[in-house]
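Before anything else, here's the structure in question.
Omission of a single protein chain aside, the complex is shown with its protein chains in their original locations.
So, subunit A:
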Amino acid sequence: MYSQYIRLYTWVVCLLLISLSADAQRQRTRYSHLPRPKRVFAPEHPRYVQPDARQPAIYFPQAPLPGKTRKSIGLVFTTTPPELTEEIRVSVPAIDFNIQRGLTKRLYAIGRIQTQIVQSNVGAGLRWSSQLTDRLFIAPGIDITGWFGALAIKDVFNSQAYGVQAFPSVSVGYRFTRDVQLTVKSEAIMDLYYRSQVGNLAVTYDRRRVNGVAFTFMLEQPFYKQQHVSVGFRAAYSNFNWQLWSLYDTFDRNLFYPQFIFGFIL
């Protein structure tokens, strides 16, 4: 247990030393008498972005204009934890569709559908966005999702399951001067309801409990011509993942579910 922290600490220290060393070498080769070039676009530059301008984004915590809608479509790849799938590594992509609509200047509604055909997840929620500084934004929110799956495979499965989860979250976004936006989102994962059925036999769990946490790191930026994309990583550390309901995980332990997320903002 402690060895894990020591290993982590050692890595961080090594990384710090490497970073400082690289910086020092750069400092030595730099012509100190020349003015350091600006690494941001000036306001008159064609690619300069106003701090409060609305860039195409789904994860960035800034509300769409009231009555306006923004959408994205992409894929989410979830890697299965070895505790559940043992020697088999599965990373089946889920189609990921997002829609958001501005309700007021700050309040906006979100909707999300993820599907792998035999199992799907539909979510809806609200966000309240605030601008903290010129380029820093924040949005607390909550999503309620319902997931459901059904498998009918000869000699293997005659199973269905569905459940409801809640995801209270806080997103913090930083808008760089070049039209790149970074969002860090923290979520709590809460179980509200679970029902599983095999044949005509069903069991339910309706205890409300915190199931885990998740952190998302998302970059949103131009991709090609007028197109923008969301690309990022979600680290979920939880006791249950809807995509793996058919594995009937019995561990009362939080497992790590890394997710790679990619989406085109429409």
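The definition used in the following text is that a residue touches a chain if its C-beta (ideal position, glycine included) is under 8 Å from a C-beta of that chain, and two chains touch if they have at least 3 such contacts; residues count from 1.
Quick note on the criterion: contacts and distances are computed from a predicted model.
*Asks:* Determine which name in "Sugar ABC transporter permease", "Glycerophosphodiester phosphodiesterase", "Gas vesicle protein" or "2Fe-2S iron-sulfur cluster binding domain-containing protein" the UniProt entry assigns to the undisplayed chain of the complex.
*Replies:* "Glycerophosphodiester phosphodiesterase"
*Asks:* Return the single residue from A:Phe148, A:Tyr193, A:Phe217 or A:Phe262 that touches the missing chain.
*Replies:* The single option touching the absent chain is A:Phe217.
*Asks:* List the subunit A residues touching the unshown chain?
*Replies:* Against the missing chain, subunit A presents residues 1, 4, 7-8, 11-12, 15-16, 19-20, 22-23, 26, 39, 81-83, 86-87, 151, 154-159, 196-201, 203, 205, 215, 217, 233, 235, 237, 246, 248, 250-254, 256, 258.
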